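Report on the following structure.
All protein chains but one are shown at their positions in the complex.
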Amino acid sequence: MKEFMDTNLNKNNMSETNLSAAKVRFDNFSVSFLPDKPGGAIVEALSGINLSVGDKKILSVIGPSRSGKTSLLRSVNRLNDLHPNFVPGGDILIDGAPVYASSNIDITALRRKAGMVFARPVILPLSIYENIAYGPRLAGNNSKPSLDELVESALKDAYVWEEVKDRLQSPAASLSGGQRQRLCIARVLSMRPDIIMLDEPTSALDPVSTAKIEETLIALKSKYCIILVTNNVKQAARVGDKTAFFLMGRLIEHDDTSKIFTTPRDERTENYITGRFG
Amino acid sequence: MKQAVREAFISKILLLTALSSIGALTLITVFIFAEGLPVIFKTGFFDFIFGMKWKPSRGIFSIFPMIAGSFAVMAGAMLVSVPFALCCSIYLAEFAGRTTRAIVKPAIELLAGIPSVVYGFIGVTVLVPFIKNNIGGNGFSVLGCSIVLGIMVLPTITSISYDALRAVPDSYREGALALGATRWQAVKMAVVPAAGSGIIAAVILGMGRAIGETMAVIMIAGNSLIIPLSPLDPVRTLTSNIALEMGYASGMHRQALFATGVILFVIIMALNILATRVIKRAVR
Partner (left out) sequence: MNSRTEEKIAVNILRLAALSAIAVLLFVIIYVAYKGAGSLTMTFIFENPRDMGREGGIFSAIVSTFYLAALSSMIATPLGVGTAIYLCEYTTESAVTKIVRFGSDCLAGVPSIIFGLFGFVLFVIYLKLGWCLLSGALTMTFMILPTIIRTSEEAIKSVSYELREASYSLGATRWQTITKIVLPQAVPGIITGVILGVGRSISETAAVIFTAGSALATPESILESGRTLAVHFYIIAREGISMERAFATALVLIIFILLINIITYALMNKFIAGKKT
């Protein structure tokens, strides 16, 4: 049944993506927010999304604001659960296992598996070291040698080790904006996730820091499944293997990045990437 | 899943702590009423409130003089405090510079921190002799209580009205200024009316404070069981009646003091609820 729906609704990515290899699969997934007060309008943030993301690939998600990109990411690690009026529909499958349908899913384990980097680099009010060790410690890892090693490798993988290795115990708030965001990436890496989701990670950064983050992402691709939500069309083109274009809560088009940017099928996609709106 | 069980347990514990304040309020209500109501019923509600005689030795308990006393003292305190507090809050909210505000505001709040017994003592040693020598009577009077209580509730009224004034959006001020008003005219005609219900709530809460105050009043009021007809008359309030006699009262007499407490409690709760109503309307 599910295969059937995919064939029908998502013809364009059938040819390339082997369904069984999909790391994350959105299966007729939708998100709505109930009104705050009785009588208010229900907000449909996402509707009927069918989309597969392969392992060791980067998917760029583009679209104008309020297109549902952020809701998409925050649904994968169930961060939307914090919103009291959130109602999901359909499901998301990670390695074939449903995120919403299963009643006894361990949400903290899910959030470790699908790490998230926010638009604004949010530094926990702790030292650099403790920022990175925060996730592993919560997962029950309290052995100093193992944490030391995790912290070092995470910082190295996020290309920020050289800049901070001599001041791991100083407050993370002392870092610059670009360093902070790479610290946030390292913080996610230290949890040994499968999936890394980034929500407009460079929107608050200068061009040099942005370039460094993009390099980092491309290097990380060999190990992780990466979903990059970006408001920067060029960034999507530079980094993504695939690109998905969202508009008003719907997936308009999803294909290889090169195809989306050279021969988009949908007129709205073309208008967006050429800067005619959004 | 062990984690989920623990989380659920913690949230139950927190809910229990959250119920502590309403639980305390319920306990207070239950115990005060349980102790006090029998005397009110025995005397008769009307006689208890409107009767003139309080003679514990003969088992006669009526509290009208004290109700009158409490309200007289409260009214006097408001006469002193409201204009004073309004001036302070308007000055702080609208005219004081940053440094002035940083000094004056905590100073006024500090007035609330001074123990009421200290106010009472200064009232006795300074104000009472002053009234006796310069104005008349024996000094222990409604007037003395009003002045001291007025100062004691000043911080309450000032800080709540201050918050109400600060909550008025700047567009009100700018709108008036753009029409050529001076700052003072803008404050007088736009800002203060806009903060009106907040200021009224502040005054109501101040009234509650004044009626509920005990230790300062007991030292300055003179505590005679008469209805005060002049500001120079001595007075006994509901609160001082309780505090004066609790030390030695027993049996029916003690219950009558709790009955006094019931009336006091009802008055205060009515004022508090009125104030929250007014604030809620302001928010809308």
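Per-chain numbering from 1; labels A and B assigned in written order.
By definition in this document, a contact is a pair of C-beta atoms (placed from the backbone, for glycine too) under 8 Å apart; a residue touches a chain by one contact, two chains touch by 3 or more.
All values reported here derive from a predicted model rather than from experimental measurement.
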Contacting the left-out chain in the complete assembly, out of B:W54, B:Y172 or B:F258: B:F258
Option from B:I32, B:L79, B:L225 or B:M252 whose C-beta touches the chain left out: B:I32
Which of B:V128, B:M219 or B:L232 contacts the chain that the document leaves out: B:M219
Of B:I122, B:L177, B:A194 or B:M252, the residue in touch with the unshown chain: B:I122
Hidden partner interface residues of chain A, rising order: 77, 79, 82, 84, 108-109, 111-112, 115-116, 118, 120, 122, 124-125, 134-135, 138-139, 173, 184, 187-188, 191
Residues of chain B (touch criterion as defined above) contacting the omitted chain: 3, 6-7, 10-11, 13-25, 27-28, 31-32, 35, 83-84, 87-88, 90-92, 95-96, 100, 103-104, 106-111, 113-122, 124, 126, 151, 154, 158, 181-185, 188, 205, 208-209, 211-215, 218-219, 239, 242-243, 246, 257-258, 261, 264-265, 268-269, 271-273, 276
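By our rule, only the chains that are shown with their structure count from here on.
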Centroid distance [mean C-alpha coordinates] between chain B and chain A, Å: 56
